[in-house]
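Worksheet: one structure, shown below.
Of the protein chains in this complex, one is absent; all others appear in place.
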Amino acid sequence: MERHFDEELRKLKTELLAMAGHVERSIEHAANALVGRAAEAISNIYELEQEVNREHKSVDEACLRLLALQQPLAADLRLIVAVIKINTDLERMGDQAVNIAHHTERYMADRDQPEVLVDLPEMFSETRFMVREAIDAFVKNDETLARDVLKRDDRVDAFKHKIYSDILNILQSEPKDIEQGFSLILIARNLERIADHATNIAEDVIFAITGSDVRHSPRTGPS
Amino acid sequence: MIAEQRGRTIKNVLMCSALAFAALIAIIPLVSVFGYVFLRGFSSISVEFFTSMPRPVGETGGGMANALAGTGILIGLAGLVGIPWGLAAGIYLSEYVAAGEKGAGLGGAAIRFGIDMLASIPSIIVGLFVYVVVVMPFKHFSAWAGGLALGILMIPTVARTTEELLKMVPVHVREAGLALGLPRWKVIVYIVVKGSLRPISTGIVLAIARVSGETAPLLFTAFGNQYWSHDLSAPIASLPVQIYTYAVSPFDDWHRQAWAGALVLILFVSSLNLLTRVILKPSGRAGA
Partner (left out) sequence: MILKSENLEAWFGEAKALKGVGLEFESNTVTAIIGPSGCGKSTYIRCLNRLHEETPGARIGGRVLLQGRDIYGPEVDPVLLRRQIGMVFQKPNPFPSMSVYDNVAVGLKLGGIRKKRELDSRVEWSLRVAALWDEVKDKLDRPGTSLSGGQQQRLCIARALAVKPVVLLMDEPTSALDPISTARIEELLTELKKTVTIVIVTHNMQQSARISDKTAFLLMGELVEFGETSALFTTPKDKRTESYITGRFG
C-alpha cells in the first residue's frame, strides 16, 4: 500500500541527496585545488559551504516535522533517525572540505616549494570513493555497499599513518619545510575525518535497513 | 433556483398542515369522550359519592364507596399475581432467552409465544377461564377470582415492558458485573434489574391502568356487591361493574351515578398515566 507518508519520505531523501551532492562536489574541489594546483577551486568550496549549511537546517526541520506529525514507527522511524544523523555527518564533511581549503591555501602560499604530496592524491581518491559509496548505499538501500564502506575505512586510516611518517621523515632532513609539512599532515587528518563520517553514514544506512546497530563493533569501529 | 426553492417551501407547508390535520383527527375521540363524560359526570360528583354506600332504588343520593374500595382491593390482588409473574417472565426472556442461554431456546420460545398469545386473548375469555378453574370449584364468586383474572391480564404487559427495558441495559454492564466476580443471579438482580427499577415500575403502573377499567372478566369472577365486603372469598364490588350495572338500569339517578363513576375511573387511569411521566422525569439526567 502506497501511503501519503511514503511521498513525504521520498521528498526528504531527495533533499538529503541534493545536499550530499554538494558535499561531494566540495571535496572534489578540494582535491582539485591541492592535487591539481587549481587555486581558483577554493572559492567554490566556500560557496558550497553556504549551500550545505542551508540544507543542513532544512533537512533537520523536515525530519522534526515528520516525527511530530507522522509519529513514525519501525522502518519509517529508523529511516528518519538515520537521515538526521547522516545530515549531521554530511555537514561535518562539508566543514572538513573547508578546512582542507584553508590548509591548501597555506600550503600553496610558498610557491617555491617542490611538490611533495606523498600519498595524498591516493588518499583523496580513496576517501571520495568511500563518500560516493556511502551515499549510493543510502540511495539504493544497499546493505552490501554499506558494509564495503566500513571495510575501506581501514585503508584510509593506513594512508593517514603512512603520510604522517613519510612527512616526519622528510622534515627530519628538511626542517625548514615544517609549515608545508604541517599543512599536509592536517589535510591527511581532515581526509581521515571525512572517511570516518562516510563510515558513520554507512552504519546509519545499515541501521535503517536492518535495525541492527553495527557501531563500535571491533572490526569496523572508527577511531 | 429560486423557483425550485419556492416549490419546496410550498410542498413543505402543505405536508406539515396535512400531518397536523391527521393528528387533530386522532385526538378528536379522546377529547370528545373526555369532554362528554366530564359534562355528564361532573355535576354528580360530591363528597357523598366517595363516602356513601349505594342506596336502594327510589332513594336519591348515595355513592360508590364500596365499588371504589373494591377496585382498590382487586387491583392489589391483581398486582400480587401479575407483578411477580410478569417480572419473572420478563427477566427470564431478557436475561436467559434473548441472551442466548444454552437450553433456554425452546422453553424461551414457548414462553414468548405464550405471552404474546395472552396479550391478544380477549379479556372476557380470561374471565371465563378463571370462572371455570376458581369460581366453579369453590361454588361462589370472590375477590380472589377477580384479582386472579386481572392479574393474568397484567402479566403480558409487565413481562413485555420488563423484557424490553432490560434488553436496553448494555451487555457490557452485565459483563462488568461478572468481571467483578459476582454470580450471574446477583448481577441480574442487583445491577441489571435494580438499575432499571424506575422504568420497570412505570410499566407496572401502565399495566394497572390497563386492568383497572376491565369489566368483562370481573362479571364472572368478582361479580359485584351492593354492600361492603371485607371477605376476599366473597363477591366484591368494583367501579367498572358498578358503572355497567347502573348504566343499564332504567333509573335516572343511577344513570347520573354511572356518569360520575365513569368520570372517576377516567381520572384515575389518566392520573396513573401522568404518574409514569413523573416517575421517569427526575432520573432523565442520570439515564437508565
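To keep things simple, chains are lettered A and B as they appear, and every chain counts its residues starting from 1.
Note that in this section a contact is a pair of C-beta atoms (placed from the backbone, for glycine too) under 8 Å apart; a residue touches a chain by one contact, two chains touch by 3 or more.
Treat the numbers as computed from the prediction; the structure is a model and nothing was measured.
Colleague: Tell me which of B:L80, B:A109, B:L197 or B:L274 is the one touching the absent chain.
Modeller: B:L197
Colleague: Which of these, B:P29, B:G58, B:P137 or B:P170, touches the one chain of the complex that we don't see?
Modeller: Among B:P29, B:G58, B:P137 or B:P170, only B:P170 touches the chain that is not shown.
Colleague: Pick out which of A:R25, A:R78 or A:R189 touches the chain that's been left out of the picture.
Modeller: A:R78
Colleague: List the residues of chain A that touch the chain left out of this view.
Modeller: Looking at chain A, the ones touching the missing chain are residues 1, 3, 5, 71-78, 210-212.
Colleague: May I ask you to list the residues on chain B that touch the chain which is not drawn?
Modeller: Interface with the chain not displayed, on the chain B side: 99-102, 169-170, 172-173, 175-183, 186, 190-191, 194-198, 283, 285-288.
Criterion: only the chains that are shown with their structure count from here on.
Colleague: Let me have the rounded angstrom distance from the C-alpha centre of chain A over to the C-alpha centre of chain B, please.
Modeller: 92
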